[in-house]
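The next block holds one structure in the form of structure tokens; read it before the comments.
One protein chain is absent from this view; the other protein chains keep their places.
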Amino acid sequence: MDYAALSANLLLVSFIAYLVGTFFFGGAVKVSKTEKTYKDSMWGKIGIVITIIGFVSQLGYFITRWIASGHAPVSNMFEFTTAFSMMLVGSFILIFFIYKTPSLGLFALPIAIVIIAYASMFPREITPLIPALKSYWLTVHVITAALGESILAISAVAGLIYLAKNVDLTKKSKERFWLEAVMFTVVLVLGFVVSSTAFSLSGYEADFTYVDKNGKPSEMTYNMPPLFGMSEYEQVTTDTMKPWFETPAIVNAKTLTTFVWSLFTGIILYILIRLIFRRPIAALLQPFANKANSQLMDEIGYRSVLIGFPVFTLGALIFAMIWAHEAWSRFWGWDPKEVWALITWLFYAAFLHLRLSQGWEGKKSAWLAVAGFVIIMFNLVAVNLIIAGLHSYA
Amino acid sequence: MDKKKKRLFIRGAILLVLAAAIVFALTSKKETKVLAVGDKAPNFELQDMNGKKVKLSDYEGQGVFLNFWGTWCPPCKKEMPYIEKHSKEFTNKGVQVLSVNIGESEFKVNTFINQYGLTFPVLIDKNKSVSRNSYNVVPLPTTMLIDKNGVIKQIVTREMSEAEIVSLMESIQPE
Partner (left out) sequence: MSKIKCQCGHENPFGTVLCEKCGRPLTDEAKKSEMVDMRYEGSARRSQTYKKSVIDKVWNFFSSVKIGVSIIIAVLATSAIGTIFPQKFYVPVSGNDPSEYLEYYERLYGTVGKLYYQLGFYDMYNSWWFKILIGMLGTSIIIASLDRVIPLYKSLTKQRTKRHPSFMKRQRIYGESKVSDSDESLKNAEKALKDLHYKVKVEDGAILAEKNRFGRWGPYVNHTGLIIFLLGVLMRGIPGFYVDETMWIREGETREIPGAPGYLLENVDFSVETYSKDKADEVFGEALDKNGAIVSEFKSDVKLYKEKEGSLPGSSDVEFMKEYPIVVNKPLKFDGYSIFQMDYKTGELKTMTFSLMNKKTEQSVGEFTIDLNDPANDYDLGNGTSIELMEYYADYDGIVDGQPSSKSPIPNNPAFIFNMKTPEHPDGEKSFVAIRQTLEVEPNDYEAKFLSAETRDASGLTIRKDKTLYILLLGGIVFMIGVIQGSYWQHRRIWIQKGSDSEMLIAAHTNKNWYTLKKDLDKVKEVATLPTYTDKQDKEAVIDTTEGETK
């Protein structure tokens, strides 16, 4: 059997299932007036069944890819991010069975969908393991860390619902601005997905030679029209556009080009949404969040931090240190990825202390949960792609 | 108010310990132990060019002028003739010159000995165990002046002039 092909198909199935699941959770929220009634809504039940089907299918993707490659599929950006989305859905299912709240699904599934879409923009082929990754700690450390992060992410989802419901969107305020900023970031990710997909469908390629920061000549292939050229670049493919700017050697002009195209597409998408609905995105979401019980969302937010924090500590710090000691001879080396894991940990430690002893509940707690998710995403995206360190495998 | 004094004492003690820990963290260095003047010179056993085993402890009761060098190092080449020149007269005064080459080939060391006409024992530290682990020699040349009790009197980590060599040899001359 061709496990690799099967694996790709299973991922597609889960992607579609999450889309459909979102729709049903939306229905559950829409038809019922309050929490009490939608707990028993048929829409919600169908929603969770479809979500579970999607989750099982994604688990199937994970297992078949594991069989195909011979190692846990968490070894590059695509694999890790996909695993993260899978665990996010898994955490949601768990929380759903404790608290029975479709609102959470309505917000958590789209986030999982966006994350899968984002992951798919990275090289998807199965790569063999480089020496540093050849260890069972890859499986143990990465899966535990991703699980911890995904549980922590649920708290951000609950926080987002809390904020969408409780922030007064009729008046201009800092809170309204930042909530919309969070929504805009999500649109930006969509912008990245849309622009990458469009250019890859068109088969765009432009080859360049350039001089890297150590003064060595190198080559690079752009998959998007090059807005920025690498330091001392020379065009190899002649019929493509000429870069508008040349960047200094430390800047990866290809990444910058991708970012600018994503930003550009994201802004257009955002403007389109605003033009069509004539309201901020946060305001569009508010009706869906309104049915959620604020106290319950606050509780879920706090609870998922409590559940996720120990898992995260174990996976992202303790297992990480043990592995780092085996592979790099030191358990801690202030590598950017390590530092950002520590920052995430410190942040949630501060969150817990503020909540426990300073009584930061409700909005403050919700904002912190969202900020925590931003830090996790920063560590996943920016640290991998911009701040190069030992962990940059993607 | 006895209880209050006790509390103050406990708090003061805890704070003191914590402050001491921070000071320790600031001052301690994770560096390997480096030999210093006043330390006992670590004993070693190396072979000379004739395959004879030479131990530092063989020269107990004498001063030892221990010179680490390499054939590629220009200051080593400059000071070597002066060391050779004075080594003979000081052998009678109870000062022995031992020179340790840092892991070069016998060919290189032999040509060097012939070129400079060296007569004192030349030892090759093949595995770099004496120079790196025992004596932690970094720059070449490095010269250790060891007195009759086996204690390091002085460490010179640069080229020496003829006058310096003489006065250094005198400094470890047994009474």
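We call the chains A and B, going by the order they appear; numbering starts again at 1 in every chain.
Operating definition for what follows: contacts are C-beta pairs under 8 Å (C-beta built on N, C-alpha and C of every residue); 3 or more make two chains touch, one makes a residue touch a chain.
What you see is a predicted model, and the numbers here were worked out from it, not measured in a lab.
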In the full complex, displayed partners of the excluded chain: A, B
Any idea which of A:S173, A:S200, A:T255 or A:Q295 touches the chain not displayed? A:Q295
Against the chain that's been left off, what residues of chain A make contact? List them. 3-4, 33-37, 68-70, 98-99, 123, 125-132, 134-135, 137, 213-214, 248-250, 293-296, 299, 302-303, 306-307, 309-310, 313-314, 317-318, 321-322, 325-331, 333-336, 339-340, 342-343, 346-347, 349-350, 353-354, 356-359, 361, 383, 387, 389
Footprint of the hidden chain on chain B, which residues? 4, 7-8, 11-12, 14-15, 18, 21-22, 24-26, 28-30, 32-33, 42-47, 53, 55, 70-72, 74, 102-108, 110-111, 123, 125-130, 132-134
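In the analysis below, only the chains that are shown with their structure count from here on.
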For chain A and chain B, let me know how many angstrom lie between their CA-based centres, rounded off. 59
